[in-house]
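Complex shown without one protein chain; remaining protein chains in place.
== chain A ==
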Amino acid sequence: MPVIAGDIYFDKVRKEYGRVTALEQLDLRVAAGERLVLLGPSGCGKTTALRLVAGLERVTSGKLYLNGRLANNLEPGERDVAMVFQNYALYPHMTVWENIAFGLQVRRVAKEEIKARIKEALAILGLEGLEERRPRELSGGQRQRVALARAIVKQAPYFLLDEPLSNLDAQLRTQARTELVRLHRKLNSTMIYVTHDQVEAMTIGQRIAILAGGVLQQVDTPENIYNRPANTFVAKFIGNPPMNLLPGIVKGNQLFLGEGLKLIIPGNWSAWLLGKSQNRVIMGLRPEDVTLREEGVAEGEGLPVRITWRENCGKERLYYLAAGDKELTASFSEGRTEPRGGELWLTIDWDKVHFFAEGDGNSLGYPWNTRELSLKAYA
């Protein structure tokens, strides 16, 4: 049941609740048929953005376009959006069939058509045989799928999901992620998916929009969000354990991270940073991008560290490290030899380092062409 998708355009959209600003000037374009994830911590404005699209909230200022049509003052019913709520919002006194059929009946879809659509949706979601059950007689996973079925029978060009997996257990969630992506491929509608879970975002989104404090931080492919975070917020928010962020001072080709912590910056980076005329920087290092060595390294080639805590997570091992007064984490996949305690050296793969400006925390970019990566990510 593929539908004709529409695009969504937030043009300087702002939303205030009384004195609280939920969204500060959001500029975002969601392409027709795209699967976009709105990601951020609680209270970042992601659900607000979704509810603005649905018409459940009104835009305070700015313009919201649905398929090129100004939608600021459209009633929710006039917007042709299908939505799955976090608590599923199934009508408790109606059966599964009635729940799914209700919206179609209200819109006077022909009886035969309703029957056909529901049958198809039930088949796609594996809900056959549950038609006469009431929501309270269903498991969490089944309720979630009924909510999805109710949304897809609308055959709406916009498909909005508000943390639909947050009430499921971990195993079901993994399975439901795959199902959702498959479902979207079948439907082809424009999908906005709200979550605070970075794994869901990385696996479901074709693009991810990260919000914090009502401000859009970055919109990009999951690959670029991970590999080219636009600022320290994104860098810390994506990745588990989060990226190590070490403030330091650049002097020529040397980076001072603190007492006795000095690194020699390779030529491409030092030229790049010089060009940015920013000597107070924050260096970002993903825990999986560092190496621990037992043998000493030349001065400026690595940082002396001590292991303060170890965690075995099965597929990986986490090391909590102290380097002078700085704390870092390092992670290694299983199978590598366990470093012994005592004084170790942490060395860095400079191709995987990130630099941010101290102050606003924005990325200082990379001394190599990043477009190549973007294109690869889209392909």
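We take it that contacts are C-beta pairs under 8 Å (C-beta built on N, C-alpha and C of every residue); 3 or more make two chains touch, one makes a residue touch a chain; residues count from 1.
In this section, contacts and distances are computed from a predicted model.
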{"item": "Chain not displayed: protein name in its UniProt record (\"L-arabinose transport system permease protein AraQ\", \"Type-4 uracil-DNA glycosylase\", \"EamA-like transporter family protein\" or \"Electron transfer flavoprotein subunit alpha\")", "value": "\"L-arabinose transport system permease protein AraQ\""}
{"item": "Touch criterion as defined above, residue of A:Val81, A:Leu161, A:Val250 or A:Leu303 at the omitted chain", "value": "A:Val81"}
{"item": "Option touching the unshown chain, where A:Arg29, A:Arg107 or A:Lys251 are the choices", "value": "A:Arg107"}
{"item": "Residue of A:His93, A:Lys111, A:Lys251 or A:Arg310 touching the missing chain in the full complex", "value": "A:His93"}
{"item": "Contact with the hidden chain (one of A:Ala54, A:Leu292 or A:Leu318)", "value": "A:Ala54"}
{"item": "Residues in chain A touching the chain absent from view", "value": "54-56, 75-79, 81-83, 85-87, 89-93, 102-103, 106-107, 135-136, 139-140, 143, 150, 154, 167"}
